[in-house]
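One chain of protein is taken out of this complex; the other chains stay put.
By written order: A, B, C, D and E. Residues from 1 in each chain.
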Amino acid sequence: MLTDELRERLRGLPTAALSTELRKRGLPSTVIDGVRSLAPGASLVGTAKTLRFIPLREDLFASHGGGQNAQKQAFDAVQPGEVIVIEGRGDATAGTLGDILALRARERGAAGIVTDGAVRDAEVVAGLGLPVFAAGAHPSVLGRRHVPWEADVTIGCGGAAVQPGDVIVGDADGVVVIPPALVNEITAAAEAQEAQDAWVAARVAEGAALDGLFPMNAEWRARYDAERGA
Amino acid sequence: MLTDELRERLRGLPTAALSTELRKRGLPSTVIDGVRSLAPGASLVGTAKTLRFIPLREDLFASHGGGQNAQKQAFDAVQPGEVIVIEGRGDATAGTLGDILALRARERGAAGIVTDGAVRDAEVVAGLGLPVFAAGAHPSVLGRRHVPWEADVTIGCGGAAVQPGDVIVGDADGVVVIPPALVNEITAAAEAQEAQDAWVAARVAEGAALDGLFPMNAEWRARYDAERGA
Amino acid sequence: MLTDELRERLRGLPTAALSTELRKRGLPSTVIDGVRSLAPGASLVGTAKTLRFIPLREDLFASHGGGQNAQKQAFDAVQPGEVIVIEGRGDATAGTLGDILALRARERGAAGIVTDGAVRDAEVVAGLGLPVFAAGAHPSVLGRRHVPWEADVTIGCGGAAVQPGDVIVGDADGVVVIPPALVNEITAAAEAQEAQDAWVAARVAEGAALDGLFPMNAEWRARYDAERGA
Amino acid sequence: MLTDELRERLRGLPTAALSTELRKRGLPSTVIDGVRSLAPGASLVGTAKTLRFIPLREDLFASHGGGQNAQKQAFDAVQPGEVIVIEGRGDATAGTLGDILALRARERGAAGIVTDGAVRDAEVVAGLGLPVFAAGAHPSVLGRRHVPWEADVTIGCGGAAVQPGDVIVGDADGVVVIPPALVNEITAAAEAQEAQDAWVAARVAEGAALDGLFPMNAEWRARYDAERGA
Amino acid sequence: MLTDELRERLRGLPTAALSTELRKRGLPSTVIDGVRSLAPGASLVGTAKTLRFIPLREDLFASHGGGQNAQKQAFDAVQPGEVIVIEGRGDATAGTLGDILALRARERGAAGIVTDGAVRDAEVVAGLGLPVFAAGAHPSVLGRRHVPWEADVTIGCGGAAVQPGDVIVGDADGVVVIPPALVNEITAAAEAQEAQDAWVAARVAEGAALDGLFPMNAEWRARYDAERGA
Partner (left out) sequence: MLTDELRERLRGLPTAALSTELRKRGLPSTVIDGVRSLAPGASLVGTAKTLRFIPLREDLFASHGGGQNAQKQAFDAVQPGEVIVIEGRGDATAGTLGDILALRARERGAAGIVTDGAVRDAEVVAGLGLPVFAAGAHPSVLGRRHVPWEADVTIGCGGAAVQPGDVIVGDADGVVVIPPALVNEITAAAEAQEAQDAWVAARVAEGAALDGLFPMNAEWRARYDAERGA
């Protein structure tokens, strides 16, 4: 369960720290590559609601692209605190959402949107106050390249597998995916590591060498433990 | 229904002709790009049985990659005349099948295999007499890049959307996907076009100019119709 | 004719809306992919004056690269309201113009510049007040990769065909190309669609679901028509 | 003038040798990258007849893609000994010619075809006895990606600039472009270098070290000159 | 030590089997991606002698590209049973060796050559009887893109790190790198796995399902053990 308290703690943690803890636990692949926040300084935390597109095929677009299609259904159904994560097949030459859908997501209380395709009306979307991470901006509608297909299945986004309910965290470095069963452990470990790294950074700012300090040898470790115990 | 008679007719038709007829009917996107037959001269005709991989994630590979996983289930379940079509995410740096699976498909009577990923044991697989179209060869197992996920869903392969039951035809030019509802019409139209193109080619071989002949003007059309009526 | 009135109306329209109307009329391909404004917030409207580069060949560069070459001729000849559109062959590892040429274009009253290659002196160029859309910045002169070849011919730029006189519109989403014969129709249709989308957005902001509203069903359509008639 | 005698001499020279001589004369860029012969063992020598495609735009395809378009006109007009060189924009996801056009080129006495796009009916084309170098095979017609635009202009193909009349030579290593004014000099120099390299290879086959021999020092040079003088 | 007996055993093993055993031991990254044998059916086994190129820089090429440079020194110094492995920076638009160097390597008793760049005189090189794996063929000399820099250091080739003395094995699937300390263990394990897979393949050829057999359950395992014991 991604409680409000856990959300706040995750919001204070860089994706770099979370990525390190995921890697320590045998999960080096849970990073969504190639996406950036449309607005500077965005911080994204939520649980994944997934949406899968397939390559454009005109007959399937005719049967699945109009009306209240899978894309629009997902945006109408998103729950507060969820992040809509879109498999846009890494193709940034068509939008995978636009301003009206992003607005709907914000009104539903969504925590944000991640797509490895492009965003239309990118300037308007960037101004909505909703964290949106994308591979780029493009004026074209999704039907130029995609058919909206289904929601709430396991997808691939930016080279990472994402399941509904996975915890999604994004900042200026990118977006990471945390399996829900690990989120407590990863959060606590990243906090501890961040505290230690902040202390290391303070020593480096005082002129200390990396050698022996980063990572810490026994001497530095003793000093660190002593100061923390004080 | 892809009857035996229809299979034979399709086997006599180049994918170039089928592609042209698909395009005439508003379907320019039904080509699986970037795949080639492992063995020269292969001719592939069958109905799609689909298999979807997702990007490697170590926890999901642990839960879904071992034992009788989705990949192996698909190969055990393939029916005579079916083509296993694999969404290998266009990544040719890991195998998506190997010799034992290809052998199993052949024993089940499969019509062939298409993958936009790579094949392991490519030389052995090429020698099995089963048409296999792939993006390349690679010694690594699929777990290097993929998690086998699910069968019998709509997938993307080589930039084309493929549904279970779609008609798959492959030759030296590549692989095309024909929606089942169109297969009779496309086949008949392609046969007619091939007959006409053969006649045109014969005229070109005799020294005729393309101008007026390809495409035919009224004069050439009249001569063509007359000779066919004879 | 791109009248001043039409220019102003186009300046008020997002490329996303124009792209949609082009697509509705069978023109999904008229987007210049992969270019961004050097300065944030730029709005570009004008008619294309084209410039074509060919791949670097040292003998041809010697005969065509010096003095008042095709590139410089185009910048000296650009007319007020024209947009110089450069076929830079999608290669962002050399500049295709620099600050002096951009300044010359501004002094001539050009409406802007679009290149699918890079720009030199990008910071200076960005500060000139002239909308410039490019694939990136690079310190090298064009002779590193290109030979300036000819102006005022049909070119390819960012995957789109562009003819002299085509209407070019750019914003944060990218750049679209409108055939002159369609510009009145496209503009009017995009204005109508924008008005409707704004009304839809207002309803979404009030909490309305996308279902039935986007696109509008008969009920919403009636309400929309009634409000507009009021 | 590319005389028959010069054609024969060029046919005996590897593109590797010609490329070296071009580079020695300040022309490292005259190689058409990424194209291969459809049939093994092909040897291509001729003068360029160029053909330029632009990116697909549906309105321009409607006006320029049908009937006796620029592509077909070029194939009807090709002269004996000419090589049709096509700017296919490096896009191998559509054919840029098919079997009927290749047959027409052969009937006209063309020396061959080079395209940095794909070929349809590749197996048939490979069997015509006409050297065809391409970036791949694909079943789709050119209208999927291109508009045939104009012939007999300077083009880019595989990253090289090609002018009508340039001398084109192809073998298993690829295709090189020789400016006509240099062809006599390049041919003679390459023959001399080939003779020398053959002699060097014979020494290496006898066990000589590369050091001093490749390139030759004074001692080896004296021996080489002596043997040749004998 | 790579004894003759071990070389023979490795020659009988597919890279697919070796790759699997490497992966089981935590080494999924030891595959040289994107290289193919110039001649069909080649089998490569040897120990790595490395050669590193850096990007073309004209001043460094002048000082390091001529005479008996690092490339030629490596070919003159290669020992019997060694494989020259070249870091060609994944750039296939220039040769990284040609026929005379390949001949010298053969005369020295080299076991083969692997390069992630291109080969000049590819047809001649393919006919020398020396296994050569490359990313392609190209007529240009290495100076078009590279400076030959140094031999006998750790390099990257096709995305894999290679150290002098690593065991290199190549076949139709590609090329794998085995750390010398693991070669006995990997060889024995791959032989055992191959024996088992051959038995599994025989069962599949008899019609057995993959389920329970591949991988083997207790029942199949018992039968396998019994038959091997017979």
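Assorted remarks:
To be clear about the criterion, a residue touches a chain if its C-beta (ideal position, glycine included) is under 8 Å from a C-beta of that chain, and two chains touch if they have at least 3 such contacts.
Everything quoted here is computed from the prediction, not taken from an experiment.
Only one of E:T15, E:T30 or E:Q71 touches the absent chain when the whole complex is considered: E:T30. Of the candidate positions A:A62, A:A192 or A:L210, contact with the hidden chain is made by A:L210. Where chain E meets the missing chain, the touching residues are 26-30, 54-60, 89, 147, 149, 154-156, 159-161, 163, 179.
The set of chain C residues touching the chain not shown comprises 66-68, 72-73, 75-76, 93, 95, 98-101, 103-104, 107, 120-124, 137-141, 143-144.
Listed by residue number, the positions of chain A touching the unshown chain are 14-16, 18-20, 23, 28, 31, 33, 159, 171-174, 176, 197, 200-201, 204-205, 207, 209-212, 214-215.
Definition applied: only the chains that are shown with their structure count from here on.
If you match contact pairs by residue number, over half of those in A-C turn up again in just one of C-D, A-B or D-E, and that pair is D-E.
The distance from the centre of chain A to the centre of chain D, each centre being the mean of the chain's C-alpha atoms, comes to 49 Å. Between the Cα centres of chain C and chain D there is a gap of 36 Å. Centres computed as Cα averages put chain B at a distance of 32 Å from chain E. Multi-chain contact residues of chain A (touching two or more other chains): none found.
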